[in-house]
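Supplied in structure tokens, the structure appears directly below.
The complex appears here without one of its protein chains, the remainder shown in place.
Per-chain numbering from 1; labels A, B and C assigned in written order.
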Amino acid sequence: MNGIHDMGGMHGFGPIEREADEPVFHAPWEARLFAIRHAMGAWGKWNIDGSRHAREIIPPAEYLRMSYYERWLAGLIAQMIQAGLVTREEVRSGRPAPGAARATPALAPAEVARVLARSPSLRDVQIAPRFQAGDRVRAKNVHPTGHTRLARYARGKAGVVLRDHGVHVFPDTNAHGLGEQPRHLYSVRFEGRELWGDSAGPRDAVHLDLWESYLEPL
Amino acid sequence: MNGIHDMGGMHGFGPIEREADEPVFHAPWEARLFAIRHAMGAWGKWNIDGSRHAREIIPPAEYLRMSYYERWLAGLIAQMIQAGLVTREEVRSGRPAPGAARATPALAPAEVARVLARSPSLRDVQIAPRFQAGDRVRAKNVHPTGHTRLARYARGKAGVVLRDHGVHVFPDTNAHGLGEQPRHLYSVRFEGRELWGDSAGPRDAVHLDLWESYLEPL
Amino acid sequence: MPHDHDHDAEFTEVPSDPALRVKALESLLVEKGLVDPAALDAIIDTYERKIGPRNGARIVARAWTDPAYKQRLLSDATAAIAELGHLGRQGEHMVAVENTARVHNLVVCTLCSCYPWPVLGLPPVWYKSSPYRSRAVIDPRGVLREFGLDLGDEVEVRVWDSTSEMRYLVLPERPPGTEGLSEDALAGLVTRDAMIGVAKVPPPVKGGRP
Partner (left out) sequence: MPHDHDHDAEFTEVPSDPALRVKALESLLVEKGLVDPAALDAIIDTYERKIGPRNGARIVARAWTDPAYKQRLLSDATAAIAELGHLGRQGEHMVAVENTARVHNLVVCTLCSCYPWPVLGLPPVWYKSSPYRSRAVIDPRGVLREFGLDLGDEVEVRVWDSTSEMRYLVLPERPPGTEGLSEDALAGLVTRDAMIGVAKVPPPVKGGRP
């Protein structure tokens, strides 16, 4: 979707505000939410692409006002309700519905290390790559209404394939319960001037990771 | 600027909410502000392009939360302060600074009709047009940080000139006190598929008014 | 071009009480002699009472009943609208675009909310809203369906994004069953939405007043 989250290249957000000696979490609730998010993920009811999309569809005015963890909270609640793990009324009241069954946590303390281990998106599937390093390609000018990782600022622009990362889960389908549909993922280099015209310097470039179906040969 | 105001083609804002029997103004303050805006315009301290820009640079999160007239209020206050018509402290307190001179209103009631008359942007300047109806053109891929009326969704896209509207004030300079620098303004047709790929229907088109310097021949 | 001025955060936050702030602002400007409250009254009166979609409706009805006027309207709308006295602020330079069985025109301003005030009055809130501004250019048929207008695939949809001081007036199709109606009666049928292009002009209600 051409959502507010797709903000690469926008002006008007002002200077970057940094904080000296920044803590890992700025409040205990951020830490608890961060942990809840991972513990609930262990139920296997959603994937990372669907979680990203759950944050992307937060209404734009709210999205911009929310902090990072407030977006996580909104996305998590939406996903838990959708998955049937909790009901709206339970979230509202903070109490289990009368007579609700008591589950056994999907994530035991002893299992935490396993859950925080890597969870690769690379799939061991043999698919012949359409592109090779050095190929000139164009990012397609597409405007899907669902989840996509093809940033708007690169669409329609020409670049060069730098590297084939192998066959990876495809977020555009995986986010919507349409399966992993893995395909080749490439690192593609776009010259700054191709993306931004004369506003970019002659020695600026942006590299994006783009799935094969985002690209057409040039 | 690639601001939040440049929202053509974005997803995620939800359905269009309509109101039956909508009044001209929804509250007396909207009407008063609307009128103040016009009456203050009579001081000749700014132009319409600068006023648009004053609203565009409202921080994005606030821009999206504000109603139309709240944006007008923010833009007007910024312009009045910048023009020296009022001071920050006066706006804050609602009282003239001690010893401030009392002016005579620029807009007398009898002059209202004159001020609400048309104020053309067409200039009687002889400049040979670079393009003619039927010419194929491409909107430049430019990303100015100041005011522009070249919507992002059309940049880099190919279209056809439909009509030469004549020589009009150029907003990109006029908004910033750099003069009217009038130039030819054209109606340019872009096919929906050129703008949006397969998301658009084969019989969709968008027509934009674009100044000559926004365009290059194709 | 660089930003040549920045806003005070104080005045660019959503005001907690805009009514109060505008009241204080007016009182400040009056005390400083910068505005005359009577001029404000006259401006408000103009837009509340003198300017509105009935101006555009009159133009449309004239075009429906006077082929020569319609011709002038489509070739030079600014001059044709001036004949009826409906030019003014935000209607400096006019273009009329004709809806037919094969072409449907729709007007938007994606960058702000430009709208032909002298012929349609001030725009409705939905026209100024983010949903309309964002969607009209990428999904015009979806927008029209939301307004209850489901156009066939054979109809071309032309969206006019008002990026300059040109302002667009849609000349809607004259509905069937209006052959005997006077220009005044026809004007009574023409809606604001039809002149923006989000609706068709409905046929007259049988037995009712148009």
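The working rule: contacts are C-beta pairs under 8 Å (C-beta built on N, C-alpha and C of every residue); 3 or more make two chains touch, one makes a residue touch a chain.
Note that the structure is a prediction, hence the values are computed from the model and not measured.
Checked against the full complex, the candidates A:137, A:161 or A:195 give a single residue touching the omitted chain, namely A:195.
In the full complex, chain A touches the hidden chain at residues 1, 5-11, 13-19, 22, 24-29, 31-36, 38-40, 43, 48, 52, 54-55, 57-59, 62, 64-70, 73-74, 77-78, 81-82, 85-86, 88, 90-92, 94-96, 100, 102-109, 111-113, 115-122, 144-147, 149-151, 153, 165, 168-169, 171-173, 176-178, 185, 187, 189, 192, 195-196, 199-201, 203-211.
We adopt the following convention: only the chains that are shown with their structure count from here on.
Central chain by Cα centroid: B, whose mean Cα position is closest to the mean of all protein Cα atoms. This structure's chain pair with the greatest number of C-beta contacts is B-C. Each chain gets a centre from the mean of its Cα atoms; the one farthest from the centre of chain C is A. Centroids of chain A and chain B (each the mean of its C-alpha atoms) stand 35 Å apart.
Our note on geometry: chain A versus chain C, Cα centroid distance of 40 Å, whole angstroms. Those residues of chain B in touch with two or more other chains are numbered 1, 9-11, 13-14, 57, 59, 64-65, 144-145, 196, 199. Taken residue by residue, chain C touches two or more other chains at 130, 138, whereas all remaining positions touch fewer.
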